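Yeah, one chain of the complex is gone here, protein chain that is, but the others are all in their spots.
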Amino acid sequence: MTRVTIIAEAVVAERIIEDLLRLGASGYTRTEAEGRGSRGVRASEWEGKNQKIETVVRPAVAEAVFDHLVQDYFEHFAVIAYAHPVEVVRGEKYG
Amino acid sequence: MTRVTIIAEAVVAERIIEDLLRLGASGYTRTEAEGRGSRGVRASEWEGKNQKIETVVRPAVAEAVFDHLVQDYFEHFAVIAYAHPVEVVRGEKYG
Amino acid sequence: MTRVTIIAEAVVAERIIEDLLRLGASGYTRTEAEGRGSRGVRASEWEGKNQKIETVVRPAVAEAVFDHLVQDYFEHFAVIAYAHPVEVVRGEKYG
Amino acid sequence: MDWLISHAAMSTAELLRLNLFSPVILCFFLGVAATLVRSDLKFPDALYQGLSIYLLLAIGLKGGAALSASAEAGLWLVLAAGLVLGAAIPLWCYPVLRWLGRFKPEDAAAVAAHYGSVSVVTFLAAIAFLRAMNEPFEGYLPALVAVMEVPGIAVALLLVPRPAGSGRVWGETLHTVLAGKSVFLLLGGLFVGMLAGERGMEKVDAFFVAPFAGVLCLFLLEMGMVASRRFGDLRRAGLFLIVFALLMPLLNGAVGIGLGWLCDLSRGGAFVLGVLAASASYIAAPATVRLALPAASPAIYLTASLGITFPFNLTVGIPLYFALSGWLYGV
Amino acid sequence: MDWLISHAAMSTAELLRLNLFSPVILCFFLGVAATLVRSDLKFPDALYQGLSIYLLLAIGLKGGAALSASAEAGLWLVLAAGLVLGAAIPLWCYPVLRWLGRFKPEDAAAVAAHYGSVSVVTFLAAIAFLRAMNEPFEGYLPALVAVMEVPGIAVALLLVPRPAGSGRVWGETLHTVLAGKSVFLLLGGLFVGMLAGERGMEKVDAFFVAPFAGVLCLFLLEMGMVASRRFGDLRRAGLFLIVFALLMPLLNGAVGIGLGWLCDLSRGGAFVLGVLAASASYIAAPATVRLALPAASPAIYLTASLGITFPFNLTVGIPLYFALSGWLYGV
Partner (left out) sequence: MDWLISHAAMSTAELLRLNLFSPVILCFFLGVAATLVRSDLKFPDALYQGLSIYLLLAIGLKGGAALSASAEAGLWLVLAAGLVLGAAIPLWCYPVLRWLGRFKPEDAAAVAAHYGSVSVVTFLAAIAFLRAMNEPFEGYLPALVAVMEVPGIAVALLLVPRPAGSGRVWGETLHTVLAGKSVFLLLGGLFVGMLAGERGMEKVDAFFVAPFAGVLCLFLLEMGMVASRRFGDLRRAGLFLIVFALLMPLLNGAVGIGLGWLCDLSRGGAFVLGVLAASASYIAAPATVRLALPAASPAIYLTASLGITFPFNLTVGIPLYFALSGWLYGV
């Protein structure tokens, strides 16, 4: 399985999560984070912190997620993403 | 060394941490998280968020942790776990 | 690219982040965490929780970060660090 | 319409109206509405925690100050009665659920545990109701909450064969008796209030007494959101559970009021004992039951206690139990 | 110097002084100072959330209680006027920004959306100002905020060609009308206050009314920190944007006061309509605009609304609009 980590400004986090589930993720885990990057665009500080979204998915789904992020979010929003393989307990449930 | 990540509903987090240390982990780090999975059982929302527990351990300990989770928690509680190898600074301290 | 994770007591977190950026990281993401380790020194509980700092960098930068942590922080402060390779979306921006 | 004086003569319908249109209950409805219109209103966890710490401590302090002013006889009798009542309630809840409702043992015991324990927020609302009615009550009632929180849970857990690892749970349950934060703040507040005395507490009344009803409004706004998130499970709950969650409080409430009367409590006191008996826990019980009976379904016990009984008691139950106590005390 | 009575005769300079030296505005400056000296003072997010929930609910409750006491005619006319005004403001803001200011369409629409919507905190400060002046106003004004929050945003978004995926945004925008937390708490508070009545609200006045001005101080301390973090962008903002953010509120404020006068509002009411028209949103609008017009630069619209117009209205605008309303009403 592949673990994908996405860090996104709060305003698009809900939307990215919906997209993830649509693209085949069986679940996700989200934590609040704070950070700095190279672009620094952000709608408003008190709209909320960055969200760090993690999802464990099949490699094919990870590919699809990456493609989708590049296409829909990378241009205008503060979003980064990275992935690496993980071994999961009872992998069958991540379908 | 192996980094094990466990995401568990709040009610069992303390217990899982105790188990980790007993099975040979030298430490752990815990953050609050929110998430959705395939089962969705949870005692109560205001009992607290999910806990994301991370521990860096020897591969053998990781195995033991995985086995223990499957046996004691997977049936009734909202718990997932995954692992991957990491390179640590001064690995000797994780005994 | 390499993802480096650093867990540090609150009092040195700002300082470590400055160091990271100076050593060549293009950004970082930080979350609040709580934990236990083998040393357990900490200035004060209400100075704040541990900070978990994550940065995605070139492998050479990761090396430099590791060296720097060992030299400046490991002796007196509660700090651990580990790293592993990740695949990133549009790696070019982490220069 | 001088209801402060003439309430003795109020009909149940008038009491009901008075309760439903109090700011506290209206705020609860507002919280329900927030969920229904899917508002993005959300109480941060720290606010929820802060409000509960305040409410529990304040009610304890107030009770303690009242106690310091007048030594109240009968205290121990009433506490014992409360303890026995809490422990006894699961003894009739379990069989009803198990054989009439055909629930599996774990689920029956889990629900019984919730009804044996008490709801602190329902208690706070009952106290606010008594104050609005200018009806006096015993100062030590917060201690009653502390005493009644745990026995019902313990007895209910004894009703099912103990699963593996339950020794650990028993230790934890016992520890909850002494150290759980709601019990701790209520009892701690009582002690502080008693030691400081009415004179000492005057200095802090502007914080702990005057704003109390308003803070309770804010808290019930949040509780309205929490409770109504359970409404979605109502359809799946089945008719039996709904009927149980509406009728069992009435039975337990009547028993509590009667017992209070036997113990020579004031009318207000008997009413509060009734409310406590009628109420179902949704804080201590779910956490304990989740660990002790992991095979029981949270959807069942939370829907019953939080989704049905809690709103029922808050809106209809409280004026009903008050009317009942009036009838028993002949006012 | 009995200003409580003689304020009718106050000069604009006196009003300005009175506003600048009120604790509420001084706390705002203190927040600005915290940023300037790089203090480590920081409001935890939960505190900020808790304070806003309190302020919004409190102002709604107070308005509702006032409404219940006196049925106010003209309510619907005023709400309609507010809605139309909010929707109209972008129609003159957009061309000014687009052709005078030479902003690209997305940026012009984004800024126009902010000025079409309203700032709740500016509204709260205006109410606190009226209370300090002992100037009466209509009880339903919180409803006006609710009505004016969204139309301006919607109209401004219509002014640019719709980007892909905007259908989703429209649904979200519509939902914001009904369920956004500021609108929800203001309207919800109004309903609760009306149903509970003045009598019912008395019990919770010690929490929702007496401490209101003090809580607002604390909140403005935080707002001072937030607004001043935008000051760094001022240099890059360009002169045109700065002039726009100072003059447009004056125009919109005057139009609002005039409209209030036409609708037969009291002087205080017309002043509040003016303040709302003059104010620029920095909560609802940025979130919506960020999603609907991702190509617009947050640095532009937030600098204008939060870094310039908000502090301007708070310090200079409020006394100015009050003086203007006095002049129009001939006091």
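Brief remarks follow.
Order of writing sets the chain letters: A, B, C, D and E. Residues in each chain are counted from 1.
Note that a residue touches a chain if its C-beta (ideal position, glycine included) is under 8 Å from a C-beta of that chain, and two chains touch if they have at least 3 such contacts.
Computed from a prediction, not measured in an experiment: that's the story for all the values here.
Contacts of the undrawn chain with the visible chains, over the full complex, involve C, D, E.
Remark: the omitted chain is touched by one listed residue; of E:43, E:123 or E:301 this is E:43.
Summary of contacts with the chain left out: across E:160, E:196 or E:221, the touching residue is E:221. Subunit D meets the missing chain through residues 44-47, 49-50, 53-54, 57, 61, 175, 178-181, 184-185, 188-189, 191-192, 195-197, 200-201, 203-208, 211. Take subunit E: the residues that touch the chain left off the picture are 21-23, 26-27, 30, 33-34, 37-47, 50, 132, 210-215, 217-218, 221. Looking at subunit C, the residues touching the absent chain are 11-12, 15, 41-49, 72, 75-77.
Throughout what follows, only the chains that are shown with their structure count from here on.
Shared contacts of subunit C and subunit E, meaning chains that touch the two of them, come down to A. In this assembly, the chain whose C-alpha centre lies farthest from subunit C is D.
Remark: rotation between subunit D and subunit E after Cα superposition is 120° (nearest 5). Our note on geometry: subunit C versus subunit D, Cα centroid distance of 47 Å, whole angstroms. Rounded to a whole number, the gap between the C-alpha centres of subunit A and subunit E is 35 angstrom. In this assembly, the C-alpha centroid of subunit A lies 42 Å from the C-alpha centroid of subunit D.
Looking at subunit B, one finds that residues 31, 84 touch two or more other chains.
Contact with two or more other chains is made by residues 45 of subunit E. Pairs of chains that satisfy the touch definition comprise A-B, A-C, A-E, B-C, B-D, D-E.
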